[in-house]
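Here's the structure we're looking at; comments come further down.
Take a look at chain A:
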Amino acid sequence: MQEAAEPLLRVRDLRTWFLTDAGPVRAVDGVSFDLAAGETLGIVGESGSGKSVCAKTIMRLLDPPAKIVGGSIEFRGRDLAKLNEEEVRAVRGREIAMVFQDPMTSLNPVLRIARQLVEAMTAHGRFTAAAARTRAIDLLRRMGVASAQAAVDRYPHQFSGGMRQRVMLAMGVSNEPALLIADEPTTALDVTIQAQILELLRGLNADLGTAVILISHDLGVIANVCSRILVMYAGEVVEEGAPEDLLTDPRHPYTWALLHAAPRIDAEAEDRRLVTIEGQPPDPRAWPSGCRFRARCPFAIDKCAEHPALLPIDATRASRCWVTQAGGALHEPARPKPQARDAQAVAAPQPMLEVRGLTKHFPLPRETLFAEHRVLRAVDGVDLDVMAGETVGLVGESGCGKSTLARLVTRLHEPTGGSIRFAGTDITHGTQAEIRPLRRRMQMIFQDPYASLNPRMTVGEILTGPLLLHGIVEGQAAARSRVEELLGLVGLPRQAMARFPHEFSGGQRQRISIARALALGPDFVVADEPISALDVNIQAQIINLMVDLQDRLGLTYLFIAHDLAVVRHVCDRIVVLYLGKVMEIGRAADLFARPLHPYTRTLISAAPVPDPRVERTRRHVPLKGEPPSAMNPPSGCRFRTRCPVAEERCAVEVPPLLPAADGQLVACHFPGRI
Partner candidate 1 sequence: MSDIVLPAMASPRARWTRRYGLPVLGAGIIVAWTLAALFAPWICRHDPNFVDVAQRLRPPSATNWLGTDALGRDVLTRVIYGARTSLSVGLIVVLVGGAFGTLLGAAAAYVRGWAEEALMRATDLVFCFPPIILAMAIAAALGIGAVNTAIAMLVVWWPKFARLARSLVITQRSMEYVEAAQSIGFGPGHILLRQIIPNAVGPLVVLVTLDLGNAILVFAGLSFLGLGVVPPTPEWGAMVAEGRELVQQWWVATFPGLAILTVVMGFNFMGDGFRDWLDPHARSR
Partner candidate 2 sequence: MPDESDAACDQPSFEGLDRRSVLTLGAGGLLATILQGARPATAQSAQRRGTLVIGLDISDATGLDPVRVYQYSNPLPTHAAYDSVVTFAPGDAVNLKPALATKWEYLPDGKTVRLTLRDGAKFASGKPVTPEDVRFTFARQLAIKDQPWQYISHVEDVKVAGPNTVDIILKDPSLPLMTIIASPPFGITEKALVVEHGGTDAPDAKEKDKATEWLNQNSAGSGPYRLVGWQRNQQIQMVKNPHYWEGPPGYERVLIRHMSESAAQLLAIQRGDVDVAFNLIPEQIATLKDDPNIRVAGMTSLDFVYMAVAAAPSNPALQNKYARQAIGYAIDYDGIINNLAGGKATRPVTFLPVGVNGSTAELTKEIGFKEDLAKSKELLAKAGLPNGFKFQLAYGNASIAGVGYQTLAQKIQADLARVGIQAELAPMDQVNMRTMYLGGKAEAVLTFWNPPAPENWLWSAATVDRVAKRVHWDVPPEVRKLVADAAAERDLAKSAALYKKYQEAMVDAANHFVLIQPIYQVAIRKNVDGLQLTANGWMAELGKAKPA
């Protein structure tokens, strides 16, 4: 009976529910797909769509209260859903391996790398301990871990995140499994490291013939690796197809929405507003009857009240949508007309913020009384101007000092050196009391919508606090009406006032955070990664909100992000930071069109584009290694240790930040060489 066409994995109508006291949470609710040997399958969807639960179900890693309540997982002819624990154990790691999202927590901190790799192999009796060790070293080498022989005896904490993910990959393929499931393997990593890991993943698939299921929220990542994509929404697959088709011509409105909500790094936007869809994903305890996307769907028709099946559209793709079943593509979104905002920006380029030679060194705790004082050079001589009315983007990998910089200019930290002038006033070393009046004009939006709102205060209290502190309104009644106004401004109902932050979703919380920043009527807002913790559609909503507010209130933004596409999309000018120093400054369009610093170049090339056709034409500049420690930065140019064009001079001379083209400043001895 077994034919070549028999798939490696055949999932049918899989249902994994969490049987909680509050009723079953139907996290995975009727998923079916096939996976052929050696195939690369991407699963994409928002958080809560069930993609991760689906992967763990296949691995049988879920514990009560999660339960497989229906369906089958046929793997090489056996139904994994029906195996007992011992039988499943023989499959895990041996035939199916898995790589998880967070490499920082996935390795056991107290065990040596060697032990963790070796036991993966010896557990299934395929290797002796000695053979496994040799193989572990080989695998690490294959994964690009430098001096694998020595590295294997280190502990995980001595490895960076990227290195650990390489170890995880090595562990995953150590038993030559038929299937490797990678659950958001690069989400926690910087874009340059992400590119390296994805490259490895492609290589493993190609060289070893291992089938890969790659789970990601990022269409670009999926497009980069996979030959087929599943889009999940509300516990089920809503669309399936090859990336070329699915990403250029989506046939499910949800796919369509995902695709259009994310700004693209390879295109300049006519308008900074993004296409978004309304509302929230439905409650997994009670999926709506009919099409689960119907409530949010801009294309919904009457028939959508009936639950659609995942039906083939053509030979290679399928969609769960009555609209596209009826035939025809989903139209391009109608974009509002771009407004002429350049005029006002050009009119009076007054500097709002002037930063000169700014440094911040954090002293590290001494290990003992007699150890030397060590210092973390988080920000190390940054010059930066922000003009009134413009949006300046600050990009860089984690640890480059961009968040510290944000906290310096808002004077949450006191600088070690340099100067900060805000609206003409020197605030470098002012006391908090001296700065307090200026805080009305300078506000901040934070990254984590869960941590940035005091969980013990109602939204009303959070928003009236600043008003009363700065005497903007007199009395509770006035404060109340002003708060209602603010809530309206960020698109929240008045009733939100009496509620606590935990009653809101991430996007709503970020709106509250924005409302708080706007409460004082500032001119200048520092936004520290305001959207990076959000799903793509919510990201788009927040970006739209921020763009709207800028138009309406004439705000100036310092926008910090690690996502280059977003930065390109919303910013007028962009500052690229690396290890506490500015590498390049330029207008967004210029910088992306013609990056002059090798670091900018590599950053841009590392960001994946959710379009396989474009991706194929892009030139990728591989970036070597890992960022050095800010405790002990390299001499000369800080980027030289990873730079593809570095020469001897770079180790000796610190390249100054000099104009290299019109309005574009670069700190490189060889601007534009790459």
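Basis for inclusion: all candidates are chains of the complex that A comes from, given by their letters.
Criterion: a contact is a pair of C-beta atoms (placed from the backbone, for glycine too) under 8 Å apart; a residue touches a chain by one contact, two chains touch by 3 or more; residues count from 1.
Source: prediction; values computed, not measured.
Participant: Which numbered chain among 1 or 2 touches chain A in this complex, counting any copy?
Facilitator: Selected candidate: 1.
Participant: For the complex, give me every residue of chain A touching candidate 1.
Facilitator: For chain A paired with candidate 1, touching residues are 15, 17, 19-21, 24, 65, 67, 69-70, 407, 410, 412, 432-433, 435-436, 439-440, 442-444, 446-448, 451-457, 465-466, 469-470, 513, 516, 520.
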